[in-house]
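As you look at this complex, bear in mind that one protein chain is not there, while each of the others sits in place.
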Amino acid sequence: MAETGTLNMIQALNDALDQYMERDEDAVILGEDVGHFGGVFRVTNGLQEKYGSERVFDTPLAEAGIVGMAIGMGLAGLRPIVEIQFADFIFPAFDQIVNELAKYRYRSGGQYAPRVLIRTPYGGGIRGGHYHSQSPEVYFAHTPGLRVVVPSGPYEAKGLLLGALECADPVIFLEPKRIYRAARGEIPLDYYTLPLERARVVRKGEDITLVAWGAMLHTCQEAAALAEGEGYDVELIDLQSLAPYDLRSLVRSVERTGRMVVVHEAPMTCGFGAELVAAVQAAAFDCLKAPLQRVTGFDTPFPYTLEDHYLPSAERITRELARTIEY
Amino acid sequence: MAETGTLNMIQALNDALDQYMERDEDAVILGEDVGHFGGVFRVTNGLQEKYGSERVFDTPLAEAGIVGMAIGMGLAGLRPIVEIQFADFIFPAFDQIVNELAKYRYRSGGQYAPRVLIRTPYGGGIRGGHYHSQSPEVYFAHTPGLRVVVPSGPYEAKGLLLGALECADPVIFLEPKRIYRAARGEIPLDYYTLPLERARVVRKGEDITLVAWGAMLHTCQEAAALAEGEGYDVELIDLQSLAPYDLRSLVRSVERTGRMVVVHEAPMTCGFGAELVAAVQAAAFDCLKAPLQRVTGFDTPFPYTLEDHYLPSAERITRELARTIEY
Amino acid sequence: MTQPPFQILGEDGSCPDSHRGLLSDDQIEKTLDAMVLNRILDRRLLMLQRQGRLGFWMTSHGEEATIFGVAASLEPEDPIFLSYRELGCLLWREIPLPLIFNQLIGNSRDLCLGRQMPIHYCYREWSIPSVSSPVGTQLPHAAGFGYAARLRGTGRVALAFCGEGTASEGDFHTALNFAGVFSSSSIFVIRNNGYAISTPESVQTAAESLAVRAEGYGIAGYQVDGNDLLAVVNVMREARARAAAGEGPTLIEAMTYRMGAHSTADDPSAYRTEEEEAAWNRLDPYERLKRHARWRGLWDEEAEAAAQAGWEERVVATLAECERHPPPRVETLFEGVLETVSPQLEAQRDAYLADLRRSSTTDIEVP
Partner (left out) sequence: MTQPPFQILGEDGSCPDSHRGLLSDDQIEKTLDAMVLNRILDRRLLMLQRQGRLGFWMTSHGEEATIFGVAASLEPEDPIFLSYRELGCLLWREIPLPLIFNQLIGNSRDLCLGRQMPIHYCYREWSIPSVSSPVGTQLPHAAGFGYAARLRGTGRVALAFCGEGTASEGDFHTALNFAGVFSSSSIFVIRNNGYAISTPESVQTAAESLAVRAEGYGIAGYQVDGNDLLAVVNVMREARARAAAGEGPTLIEAMTYRMGAHSTADDPSAYRTEEEEAAWNRLDPYERLKRHARWRGLWDEEAEAAAQAGWEERVVATLAECERHPPPRVETLFEGVLETVSPQLEAQRDAYLADLRRSSTTDIEVP
């Protein structure tokens, strides 16, 4: 039967890239330090050696150029896979992403649809302060024409990345760097894909629906366990794909539990939690037993020393779970 | 007593800029075509002649440069007022806005706080297609450290712009270009400011709370009138400031009406309506009689020929009002 | 770079024997014919816009030698990344007029389904990628396409146009720098037409020319008389050969003048003088090419008149026909954002279309 191995997320991503590069001759990897060095987090480690420096290469230090060039390569039929070194540094490429990449298929009536995938490590928890911690998912999820995918462990990382690479749409693939090494697991070594757009029920429960993605999923697992100690039965859902997102699964869960807490690292105001709350309250209004709540980063830039206060902790989440259940 | 005059929004904005430039020697206006030409919408008309080409000047065609330069001018103690020709073209400056301007006060511990105001025409209704119609408010409202202000008529335009110019924070001042000329009114010719952050009840009503800003306010006025014809009593609120926003006024209204519809032009998913719905349902949960609803642009790029379908119409809004009231 | 831009055509329309072969007699006539059509379109579409029958137009009057010179120097499958003022490239490639008009009108036959403003063309069959409004974004695309072409050895060369104003954007810098570093098979042509809307060239840069920037990117750079068709073709041919051979990109600055307004939303009399316009009018690229044709013994008054009459008629008839097509179906609004419709958009579509079918007040055509 299929072999498995114990891999962390970096290894799982590296394995996915490797297998995809092997299958798709049009695939090309570009970004800052992704070549010989294998990326500052080593996700592209060894790939230049294997696939040559025309298919895996370092670029000048300019994110707008990287994404813009990738779009052009995509128009020519290549399948560019871009690494943006940190999600905090994606903003110089913002115009290329939202005004060009996101709109290319639509505005050309489907004549062109450059298949650009952008991988980038995001989120806090590594003492990165303002500029090595941001969670920019909303900027992209609000922009029609992009997919936004976030894996929460090595199995998902490999399967979702390969799923995203097979898909014809532009994808912003956000990698929760805090758990790059910490999240380890036994995963198939063969090629496999996971479907995009499908939320994953991580834990069944009856009292409340808890929704998260990326590194926060692990904090939520802790919170669910803490809550269990207090006698609460939490259903935990890993959203996985933020754009499009799997509303149906959330609604099905909330129809049963009547309650929902969404957790994310990005600031609360206009965060992705707002969308989930708005959509779920509209779809499951008659089943609601308590206000839907958000536990999130604060409306401040991401701090350095006080990071542990900023990031939702298992305790903070548990308190909100209890509060909502006891409403 | 104070003199008044009948001005459209362009004239009101021009008047505000003129009076502010007169009072504040540090104020400087820069942007593409804002000098001799007075801006493509003529908002800065006559100002270069009056204040000289060192205080009102054309820049090279580069939004990142304009905003970046303005930040530097702000650090030196000037009070730069930037025009971005269309909001659709603000994205090359996105990094300078979200990573620099928005975070400068916080990250410097208050040592520096460059007072940059960015004015930009936004929104649809002028047959502008993908790139002369976008409503990017969420990108900025989600970014801590920025104010986002949107006037809906000449009185508000002048008062809010002067209020924003007096304020020490960076402001994204979004001007609904569709009603630049159409919205006319008698306004004071003297200097006056309106407070930021305060929503304005445009019309009192008992059955439902309708929230909008900018050009959509006028469509909502039509909708409220149509709804009145069908026997519904609509309370209409002009949000005016999106970041920060006046949750208290909304909640006070919804506590009375038990219902809310939010209208905006931007795509629905992760639009500003999601934030309002999420916050209001949490704050007024026990008063809600029906799900809070959003009437918005669709999750597509802004279209050209089919614009009238894309933009929320009075009919579409009225249907949603009726549906929500009859829930 | 203080010498005057490179020229070939003499005042009298003559050219040195060495350069005569740059374009054949047929190509000269084809260009003149297309230029006639270009001017007819500029005039007529402007009129249509004034009558409220067209949303928007931007003329290329005065810049035709640059535009046709570029088009004539490329292979048909070389992608042209247009800025927006290069209608001539479509005409040179003989894209059928109805396809152009359908885009301008944004009707149901528009290949792009009426989704963008007039002028935002896209014709994949003719290697014209999609035009967008944000200026300069197309430049790195050409760097990337040119890299792919070299990597694959397709022989294709990616050409991108931009205005002198656009050369101030960050995308100009990254595009040319990347193209240089990666030896992309790309050519970048700046139409230096003196203005970016109202802003004169002098506000865009303190440098003596834009072509000098090429050295800073380690690539070839030329300044050329953009109203001299043969001069443009001459540098273009060289640049194309170099790019196709994998020897790297070229920057070409073509010195020309925007004879008309920036767009139908603009009035240049507010910011420039009639004298300036008149001076450039004397360098009209069509007239200069006509003089050259006469010098070659081609294109007499009769040929010109015939071309004009023929095109006028075809344009009028074709426009009338294209104006009869209905707008795109409402459903198309919701298609093709991603490869498949997202559940979010699907819900929005279904709700909207259901209401639309029910609604009696709307005069919007229901699908």
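Per-chain residue numbering starts at 1, and chain names A, B and C are given in the order in which the chains are listed.
As a convention for this text, a contact is a pair of C-beta atoms (placed from the backbone, for glycine too) under 8 Å apart; a residue touches a chain by one contact, two chains touch by 3 or more.
Not measured: the values here are computed from a predicted model.
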item	value
Omitted chain's touching partners, listed by label	A, B, C
Selected residue (touches chain absent from view) among A:20, A:51 or A:89	A:89
Touching residue (missing chain; options B:14, B:59 or B:313)	B:59
Contacting the left-out chain in the complete assembly, out of A:40, A:189 or A:225	A:40
Interface residues of chain B (partner: the chain not displayed)	28, 54, 59-60, 62, 64-65, 67-78, 80, 92, 95-96, 99-100, 103-113, 144-145, 147, 167-169, 197, 243-248
Positions on chain C contacted by the hidden chain, ascending	168-174, 177, 180-181, 183, 203-208, 210, 212-213, 215-219, 248
Residue numbers in chain A that touch the chain omitted from display	32-33, 36-37, 40, 58-65, 88-89, 91-92, 127-132, 268-269, 298-301, 303-306, 308-310, 313, 315-316, 319
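Convention: only the chains that are shown with their structure count from here on.
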item	value
Chain closest to the middle, measuring from C-alpha centroids that were averaged per chain	B
Whole-Å gap separating chain B and chain C, where each centre is the average of the chain's CA atoms	35
Inter-chain centre distance, chain A versus chain C - centres from mean C-alpha coordinates, in Å	40
In chain B, residues with contacts to at least two other chains	64, 88, 91-92, 130-131, 269, 298-301
Residues of chain C engaged with two or more neighbouring chains	113, 115-116, 120, 132, 134, 170-171, 337, 342, 344-345
